[in-house]
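Note that one protein chain is taken out, while the other chains of the complex remain in position.
Going in written order, the chains are labelled A, B and C, and every chain counts its residues from 1.
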């Protein structure tokens, strides 16, 4: 039995982790906190009314260290790097859902997040928690940088091609569309119902902060410098990210060939499903699950590969992947706690 | 006063034309028909209850010819080309909202629409009704091929660049997202509320029938063969198309340069609005209007131009553009009939 | 030509008034203000980009008085009663969309709105702007209290029965469902997309502040004290109110009888449509219009009449009715400025 803490249980990711762990037979949630909202968890999350006696309080590093073996940091970026050093010193294993430990360079962090990094020394210790690609390192890690939601959808779609046809790739365009929960549970004019409903738009065009994270992991896996062009859009749905990826690439003879590359690559993965060649993923087939569904298409004439991935941004894109990381770290079967 | 007919008034486009024309001071709708639904127009379109005494009946070429000077064909493809020849012989001016007269080659029609063309002789007579680019020809045309909804959003975004920087263009990717009314008013499992709501997906990836239409016009305007890669997606909204266009292109020095190209190009257009450089278009700002809003971005390092356009698929993408074409054909000011 | 001002043009109602008046041939908007947002109106309302050169500034009573003949107060309650006295003194005619002048008793105001009334002397001067019932008084009024959105939907449904079968009414239950724009354009956790989408709930059960307004007008028209039970609900749509009204009432022999009462009552009204007996109103048939659609049903066995009304809360429930009031005050035909 692992004693687990959730710092930031009032946010979407923190709440989702809690809900998954209620169905997990090997862990017990022993500590939850939230800075702005205190009191019974069932008041924070009324869907849990009557199902838990957990209460949450202002974050306290001593209590958290005493009561937990492993702690999820479901906090905004800049907060995680203030909390992590003490917890790591206290020998706690951490899964950080913020962006604070994803980029290996403190300079990159400063240029994309607009603030200096406060804990650069742990950057090299952190393991990027993309389970399908860093499983071995995750197993023994003390600090997991849980991938960004957009990064997860993009990288799971790109990496099979990038790692097998590295030298053939000429350019990569990522056109991603996310539901509003991806922005977190914050009051903002552009997230009001009357603004989002019956609407759709691109934002942070070519400027989104997940771009360097994608570039970094992609280049590492591919073994050469690669840079993507990334444009996110805001969908009028609560959950889900659909990512359409355009790779100008030589050497893919046809759709069957591409399909074989992807099915072989992911054949043992419990949470990645390569769809039949004539199918395309849909948000509704992955929402509320930890699956990533992948669809494929090829234009041989234009040397263009189109890869489409669908994930639930709160599950495979955040809380689900975080729990999968925990399962790997604790040597539990990876699907433990996930229900259909 | 022009006497106007609408064939197919029970469909989304036909209904929308009717609503626009109620506010048009220079025309009178004298004839409406619908094959499957007869009776009072206010029963077909309950929002019009009490506002019109028009009734619709099965299509009758004699009545249509007798009662109208100009006729909108708001019918499915394959139907228009069965109706048009007789009406043209009767000297009626036609605006066809179907795909039947958009492609100049009957062979292309057959290969993309899966049926032989039934009226190839009028293909060369038809004028492609993209108002901003074929205004002069439209003025005297007898048969307008009103552009496809996706084609309109793509071409209005592409053409300023394609016509000014023709030789610098290396590749074009069009990632389009449309509301469900784009599919027409038909019973289909994939258009049911429970299927579309909280969902999103790509469909007809690299295979959509608007592709050859975009290629044809683009190549014509650019003066050299160009081919796009086009992927449409289905948005959980009723109206609107947002099109994100990625052009690999040399010679655009920066965003200011690009912005100047577009503002100069469209400066006299009543229905195209190039947004300030830091803005991106949103469906809610164009829905229920005939505007096309355009946003721009540039990655100089990657020689990539990103153009985003928003239109209401039923207005600028169908009925609105059709009425704009009528205004041009009849020498009315182009904004006549359009309200804010 | 009437010179018109809009105080509070950045809110939903203020913006909607502006959009209607762009199509109104007899008035000119000469003054607009908004307290928190200054600058070009086309920045506040991007759908108007390029269509107006109006700019808005902090409210200034001198400018407003100098530049306008008639002023819409599209401000929150408590603000209107601070602004109105000066403007009335300056002989301006006012249409107040807030709640400040709707209740005839300052005590009632205090008990339902939680604050003392600051301008009790004008309460008796204000005319309740329910056009269909107070048209004559409106014509010469200087201060219109534009009805609440819920009140409009409820009263238009109730009044024909209440005024013709007054003594037969035993009890009235009003179950209303409103889109989120009814709450105004404010930042609030319960109005976030992720909170409203795929959700539905009742709120302020039996406690909503429109209750005394409905009671007051109903009792006045009926000629005896009547009190309703009112429960509002929040719909996951942007616009529209559907109100289902249950009246326990004797003396309605059957549906035909009821239908005749209503059609006779409203037969000359331009904006109220009594539907055929077998039809029920839908939001989509009234949204973006000033219509109120009414459906009827009767259970003779249970002496129960069920009246259902649909309005667009921003149009007939706010801005549309306000403009209709202006048309009456200025002796313009009532439909002037309204388009289909």
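The rule is simple: contacts are C-beta pairs under 8 Å (C-beta built on N, C-alpha and C of every residue); 3 or more make two chains touch, one makes a residue touch a chain.
Because the structure is a prediction, the values reported are computed rather than measured.
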Hidden-chain contact residue, picked from the options C:246, C:262 or C:338: C:246
Positions on subunit C where the hidden chain makes contact: 171, 173, 175, 177, 195, 198-203, 205-206, 227, 229, 231, 233, 235-240, 242, 244, 246, 248, 280-284, 287, 295, 297-299, 301-302, 304, 306, 308, 310
Missing-chain contacts mapped onto subunit A: 19, 22-23, 46-51, 197-198, 273, 275, 279, 282, 284-286, 288-289, 293, 339-340
Residues of subunit B in contact with the chain not shown: 12, 180-181, 185, 187-189, 191-198, 236-238
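Operating definition for what follows: only the chains that are shown with their structure count from here on.
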Of all other chains, the one whose Cα centre sits farthest from subunit C: A
Rounded Å distance, subunit B centre to subunit C centre (Cα mean): 37
Interface hub residues of subunit C, defined as touching at least two other chains: 197-198
